[in-house]
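One chain of protein is taken out of this complex; the other chains stay put.
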Amino acid sequence: MPDTQKLSFHVPDPGLRPGDTPDFSHVKIPQAGSVRRPEIDESPAEMRDLAFSIIRVLNRNGQAVGPWAGSLDTERLIEGLRHMMTLRIFDARMMTAQRQGKTSFYMQHLGEEAVSCAFRLALEPGDMNFPTYRQAGLLIASGYPMTQMMNQIYSNEADPLRGRQLPILYASQEHGFFTVSGNLATQFVQAVGWAMASAISGDSRIAAGWIGDGSTAENDFHAGMVFASTYRAPVVLNIVNNQWAISTFQGIAVGEAGTLAARGHGFGIPALRVDGNDYLAVHAVAKWAVARARRNLGPTVIEYVTYRAGGHSTSDDPAAYRPKEESAAWPLGDPILRLKTHLIEIGAWSEERHVQAEAQIRDEVIAAQKAAESIGTMHSGRQPSPREMFEDVYAEMPAHLIRQRHEVGY
Amino acid sequence: MPDTQKLSFHVPDPGLRPGDTPDFSHVKIPQAGSVRRPEIDESPAEMRDLAFSIIRVLNRNGQAVGPWAGSLDTERLIEGLRHMMTLRIFDARMMTAQRQGKTSFYMQHLGEEAVSCAFRLALEPGDMNFPTYRQAGLLIASGYPMTQMMNQIYSNEADPLRGRQLPILYASQEHGFFTVSGNLATQFVQAVGWAMASAISGDSRIAAGWIGDGSTAENDFHAGMVFASTYRAPVVLNIVNNQWAISTFQGIAVGEAGTLAARGHGFGIPALRVDGNDYLAVHAVAKWAVARARRNLGPTVIEYVTYRAGGHSTSDDPAAYRPKEESAAWPLGDPILRLKTHLIEIGAWSEERHVQAEAQIRDEVIAAQKAAESIGTMHSGRQPSPREMFEDVYAEMPAHLIRQRHEVGY
Amino acid sequence: MARMTMVEAIRDAHDVAMARDDRVIVFGEDVGYFGGVFRCTAGLQKKYGKSRCFDTPISESGIVGTAIGMAAYGLRPCVEMQFADYMYPAYDQIVSEAARLRYRSAGEFTCPIVVRMPTGGGIFGGQTHSQSPEALFTHVAGLKTVVPSNPRDAKGLLLAAIDDPDPVIFLEPKRLYNGQFDGHYDKPIVSWKKSELSEVDEGYAPIPLGRAKLRREGRDVTILAYGTMVHVALAAVADSGIDGEVIDLRTLMPLDIDMITASVRKTGRCVVVHEATLTSGFGAELVALVQQECFWHLEAPVARVAGWDTPYPHAQEWHYFPGPPRIAKALQAVMEA
Partner (left out) sequence: MARMTMVEAIRDAHDVAMARDDRVIVFGEDVGYFGGVFRCTAGLQKKYGKSRCFDTPISESGIVGTAIGMAAYGLRPCVEMQFADYMYPAYDQIVSEAARLRYRSAGEFTCPIVVRMPTGGGIFGGQTHSQSPEALFTHVAGLKTVVPSNPRDAKGLLLAAIDDPDPVIFLEPKRLYNGQFDGHYDKPIVSWKKSELSEVDEGYAPIPLGRAKLRREGRDVTILAYGTMVHVALAAVADSGIDGEVIDLRTLMPLDIDMITASVRKTGRCVVVHEATLTSGFGAELVALVQQECFWHLEAPVARVAGWDTPYPHAQEWHYFPGPPRIAKALQAVMEA
């Protein structure tokens, strides 16, 4: 019998829009320390629960609690705090630089600093990240010179990418930072390929793939999962769920389906969900997954639950599509504040030292910026030669490109 | 500390190759009747178990048992048996016809007849299938004329597709059979789009997407899952796991990850696994999923566990990559034999009637074949005009195609 | 008659199409609530509801794939790729499916969809926000390819594209969205409202696909262009003082070969202009056709001015862009040949 009921069309909706009062009561947040820590060789089928919870270490009082605590010593934590502070100040200055017309475009990490900064410390030299545009913390935390980053952002004469690439789409073989693509998700499966290559070569280096919540909808997310699963590639597959993809909330990518981490289950890949604003939790989970990969136990999916506190990019104003105060209402707090509180709580830090550190870092960033600007910015100073436009299309310039280069007069 | 252990590369392997003795002891087969039947509005999170088992109705003795039994009356079952027998005889004749040079290519359903034949009976007129090349049972079971199918296979003058399309890539709006693509997986997301359109239009018709085990690795599988999940589209997403994709066993697509059905979980889509060689089970599960879609409860994933008993196509010889006797060792048996046994068991059928039916169906198929061959085959008789080559590129033929057509002399 | 920017005209075309035909459905990334990153669909969700204008997951293949299914159902989806540079994941669905649905099913199923996408450079978007992939569509039988150069055409052609029974690729030069642009990037931006080309017919007024438009009569040389390059070509003509005849192709497939042929036979010279990379660009096809149809009238080789055969660079944008000086130089060369 046909059921003659009419179908209706469902479109997920964040519910709250500009003017509404933000409300995150639907986000279930387990207590810090409450989620178990499996052995790294535990079978994926035995740890499905971890995709539906949130691993957290720092509690409200700034104490590190539970089985995931203790992956870093105090010195490293202070270092981590400085990385995050550096990234935030760097971002703020570059946002301003963009408004001043010194570059065409910028994307910041506001609220998400812990994810890339803490992850980086879990890697070894030689490991390779395949990042999106929102993981500059990987560079900061690995000591990549800020002036180089700014040279790239300004597309000036010293830009290591010779002015060819959009700002912030950095690349550094040495710092384990694969050339960032403007096309979403393509890097996710490339990371798997790199990891496969390492395994094929009997190497011990591993790879990390990165993707945003919105970008998990892209097809290459699937390709990455399939190949990682089939060949048990030594790769950590990072999903940064910052709740927003430009103007669309994560429900458009996730449906009302549970979690992005759970996508790992269909591939037999263990999947962990972690408080992305908890530096300690991010590091502990990353370390676990990295060890698993390095022990030849295969891929791990990690979903970082965080919040994009700023606009998508300098071209975006979130006031057009979400409540203004939503960012402040985000229940997982601010990663810098939380780590700072923890360090103070354990007596390793103080408000004064924080203020001092902030001033010092600001000076460092400003110095870097001055150095970069003394070379040039987008529209002033020394810029890369138009000749650069024709280089690196191929290893050797073919005749037709030489002719074209001559036409421009170089 | 870097763990200096060397990585090694893992490639899944079927283990058994030509010359080895087939062994399916790793395939866990639950008893018929043992898997529960949830309410159609049960929450997907509550029925994850169903993706890791196999729903079966017919037991070894040919009895229909358990909560999924009883979805069809005896008359319909006999009809179903005839559909499967028709498909098998049709296939056998076309395989021969291909060897005789009457067509360029053919793909058969040997061993998988239950899947498409039983599924079709769960649909209503107006519903739309987006099939692969291995669901001709959908046409047979909906009364599409066999002569038309053969005209298409022979690319003769009466070919409804005017000789343009590879054999067996049928298309029939009226019979709810979307034009089959040569490109794998593209139809999976199109099915979701059709279902979305039905919901947008306040219609009551639903769609069914089809895909093979190997093809689930394609990117558009993901696109289909994402859109079905986000918009809760009224669609049944069918995965036919016949263990092989040309020469690669299902482990290459699935990894050692559990089941293909479980891929639904990451999308909050309920996923059922069913004995694809059990006509009753296939129908019962299909009916459940169709009802769910029609009640606006959204998509369902169904994985049919079956076995490709023949070669991939007429261009393929499986003796090159799998043990010869593997097909006979397949533990879920033959769908026709199993339904026949059941019908005999319940006293609705007999060996004599079976032999009779077989003879009668063979006559029907032969008559259809004669009718088609009286028009023409691939290389003899009446063929479509070369003029047809230029039609239907666009609704209206543009000037440059008219010029090109004139050049051919038509 | 109202004066509109190109964005407004595109929005208006959507609005008119949706109002007159329930089957018209609009979707894409950020297209629903927000109204598109270039605002081309702003207001549509509010007016027509979430069932007819909605946001999608970031999956170009999913967008085009579902649109194809919807078209097969009987709807008329008009979808947006956020940038043409991001259409590649959908390329399989466009080429293997949309383009061949009618052909392979002998008309049992058809695919009346429109795939809109912003193209071209001029916004310092670098290699992934600047591409002009028209040649990747014109090579594919079964597709129509449209490139408007002004608000008036954008509206009329989009209406025709939505009505069209076949899949239409609708390329929108993003540099023209919010203002006129003639390639003199160092001059201040000129509002569309100052141009007659921003006078958009009210209501339903489609402009048929397949007809080019003469933008400037001239006797010396025919210039074939489309999109942004029409204006750049006009500027080059003005700058060079050469009496160029500028044809705005508007539709690349089907192509208005008659207007092209008549013009080149008259002028005896031809320069083809586009922003996409030179090699295997659509300009190659135009040259091939022109030399075939007008060989005995040609007094000089047909010249091409196009993007260099490199990815679109970021900082060197204006060295890459085939601006008025490069076109003027080519005009000169053709005149002197």
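Order of writing sets the chain letters: A, B and C. Residues in each chain are counted from 1.
One rule holds for everything that comes next: a residue touches a chain if its C-beta (ideal position, glycine included) is under 8 Å from a C-beta of that chain, and two chains touch if they have at least 3 such contacts.
The structure displayed is predicted, hence computed values, not measured ones.
Trainee: Using the definition of touch stated at the top, determine which of A:A32, A:M95 or A:V189 touches the missing chain.
Mentor: A:V189
Trainee: Among B:S34, B:Q63 or B:N183, choose the residue that contacts the chain missing from this document, as touch is defined above.
Mentor: B:N183
Trainee: Determine which one of C:G69, C:P89, C:G210 or C:G227 touches the chain that has been left out.
Mentor: Selected residue, touching the omitted chain: C:P89.
Trainee: Of the residues listed, A:S201, A:S350 or A:S380, which one is in contact with the missing chain?
Mentor: Considering all chains, including the one not shown, the answer is A:S201.
Trainee: Please identify which residue in B:G214, B:G276, B:G298 or B:G311 touches the non-displayed chain.
Mentor: Going through B:G214, B:G276, B:G298 or B:G311 one by one, B:G214 is the residue touching the chain not shown.
Trainee: In the whole complex, not just what's shown, which of B:M225, B:V240, B:A253 or B:L339 touches the removed chain?
Mentor: Answer from the full complex: B:A253 touches the omitted chain.
Trainee: In the complete complex, the non-displayed chain touches which residues of subunit A?
Mentor: Contacting residues on subunit A, toward the hidden partner: 128, 130, 160-162, 164-165, 169, 171-173, 178-179, 181-183, 186, 189-201, 207, 219-220, 222-224, 226-227, 230, 391-396, 398-400.
Trainee: Extract the touching residues of subunit C with respect to the undisplayed chain.
Mentor: 85, 88-89, 91-92, 95-96, 99-100, 103-104, 127-128, 135-136, 138-142, 253, 276-277, 279-285, 287-288, 291-292, 295, 298, 300-304, 309-311, 337
Trainee: What is the set of subunit B residues that contact the non-displayed chain in the whole complex?
Mentor: For subunit B, the residues touching the absent chain are 9, 11, 13, 17, 104-105, 155, 159, 163-167, 169, 181-185, 214-215, 217-220, 245-248, 252-253, 315, 320-321, 378, 383-384, 386, 388-390, 393, 400-401, 404, 408.
Everything that follows uses one rule, which is that only the chains that are shown with their structure count from here on.
Trainee: Could you put a whole-Å number on the gap between the CA centroids of subunit B and subunit C?
Mentor: Inter-chain centre distance comes to 41 Å.
Trainee: Where does subunit A touch two or more other chains at once, residue-wise?
Mentor: Residues 9, 11, 217, 219-220, 252-253 of subunit A touch two or more partner chains.
Trainee: What positions in subunit C touch 2 or more of the other chains?
Mentor: In subunit C, residues 51, 56-57, 59, 61-62, 89 touch at least two other chains, as defined above.
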